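Note that one protein chain of the assembly has been removed; the remaining protein chains are unaltered in position.
On to subunit A.
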Amino acid sequence: MNAAFEAFKTRAEAVSAEVHRFKTREEGLTFILSFLKDAGVSDAPQCGAVWAGGTFIDGAQKDDLKVKVPGICFDINQEVSASAKVGISQLDWAISATGTLVQDAVAVDKRLVSTLPPIHVAVLGTERILADMGSVLEKLRPQQLDYISFITGPSRTADIERVLTIGVHGPERLIIVVVDELQQVTA
């Protein structure tokens, strides 16, 4: 598990993603909340955070979280996502060979929070890191899922003079929060 994580981290950081690992879900949650505060998330206009559902957050006391960081929103639509500063979602799998996150993205809220805000915080279980794309396509099968997203680092372009520039139409920062004990929902 450690080797896979280290390989994933190296590759993801090579494409400008920021990777953080935590043992417990609580530690991961604490990190995200303080990250949101530091990023200036609040209930002021254009300062919100949109949080799409997933096992990591579904059991949590969402009202408490909203008190801790005003501006967090769990009811996702295009308008709140378009005006949010941060989008948070849980990713299903990852690929160590390329530093890629993979998601069953059929639900539109998952796509909205990871495409529209300038920062995307992606939550991932450590045991979800697989070797390559072939292994992931055994788990998330196009035969069954209408939309599968692969995300490798933040949005980028080199269309002007071949100069790499981060953050075009998608997020300019990708924060990956890897949690070892993601399955043990305690909150």
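Everything that follows uses one rule, which is that contacts are C-beta pairs under 8 Å (C-beta built on N, C-alpha and C of every residue); 3 or more make two chains touch, one makes a residue touch a chain; residues count from 1.
Note that contacts and distances are computed from a predicted model.
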item: Which of "Multiple sugar transport system permease protein", "LUD domain-containing protein", "Formate hydrogenlyase, membrane subunit B" or "Proton-translocating NADH-quinone oxidoreductase, chain L" matches, in UniProt, the chain that is not displayed; value: "LUD domain-containing protein"
item: Residues belonging to subunit A that touch the chain removed from view; value: 11, 15, 77-78, 82, 97-100, 105-108, 111-112, 115-116, 133-134, 137, 141-143, 145-163, 165, 167-171
